[in-house]
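Removed: one protein chain of the complex. Kept in place: all other protein chains.
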Amino acid sequence: MITLFWAAAVALLLMAFACLWRADVGPSIQDRILAVNVVGVKALVVLALLGIIRGHAFLIDVALVYGLLNFIITIAATRLIETGRFRSGASS
Amino acid sequence: MRTAKMSLALFVFWCLVAPPEGVTDVLVGVLVALLVGVWATRFLWPPEDPALSSLRPSRLPRFLALSVVRVIKASLQVLRIVFDPRLPIAPEVLRQQVHFEADAARSTFANAITITPGTLTLEVEGDTFVVHCLDRALAEDLLSGQLAADVEALFGGGA
Partner (left out) sequence: MSALIVLQQALSVLLVLAGVVFLAGGTLGLVRLPDLYTRAHAASKCDSVGAGSILVGLLFYQGVAFDDLRLVLLAFLVLVSGPTTAHALARAGFRTGLPVGRARGSDDR
């Protein structure tokens, strides 16, 4: 069981590197943000897996905060490239 | 009033995420919930209340279950496309006219489109939804109007 979780975590890490390739080449800036966001989701899952493997409940909290930050960063970066600034009263 | 509601919701969230052990934890929780509540209502949200009032809570479980089924179907479809060496897609942009009374219904519909197999909302201009689909043949839930009917049922039929 634990072995399976380890294998899953390692597989996810390998996939994260594949996503990093897309973040490197990805023609548009949106592609890069998308790729980084996907890496973040995978890191979140790896953190949760590690929390179960090691029996550290606090890693789940770390994963939760990581997920929230990942989401907010992506939205903020999107807003930035869309309007040129973070605070915009009348965007959609 | 909104600040009080917000703070209460935040405190409940605090209790769920970090079950308090002892008086200190509860006090810290109350303090943080109040501070964040005041800050969020003053700086984060637009002054008017989002119109959630027309939502029918009794129909929420069915809608959520439908959404989960749809998102799983959508992923299976994407998996089939991605693992196919020929990459069988014919991307296309569609425009769909649907009218909803409430803003909440409109954004729910936009998100539901994104969840549905083969479709992704690009832009909402009034009642026009600009939708990107992987393949016209795959977007049957949207084109048949099934999705709009589901969202309308959830918000009490404001068509």
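We call the chains A and B, going by the order they appear; numbering starts again at 1 in every chain.
The rule is short, and it goes like this: a contact is a pair of C-beta atoms (placed from the backbone, for glycine too) under 8 Å apart; a residue touches a chain by one contact, two chains touch by 3 or more.
From a predicted model like this one, the values you see are computed outputs, not experimental measurements.
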The chain left out of view makes contact with A, B
Consider the whole complex, including the chain that is not shown, and state which of B:V36, B:L66, B:V130 or B:L143 touches that chain.
B:V130
Where the missing chain touches subunit B, by residue
16-17, 19, 71-72, 74-75, 78-79, 81-83, 87-93, 110-111, 114-115, 118, 120-123, 130, 132, 134
Absent-chain interface residues of subunit A come out as 1, 4-5, 8, 11-12, 15, 18-19, 21-22, 25, 27-28, 30-31, 33-35, 37-38, 41-42, 44-45, 48-49, 52, 57, 60-61, 63-64, 67-68, 70-71, 74-75, 78-79, 81-82
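Heads up, the rule we're going with is that only the chains that are shown with their structure count from here on.
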Expressed in whole Å, how far the mean CA point of subunit A lies from that of subunit B is 20
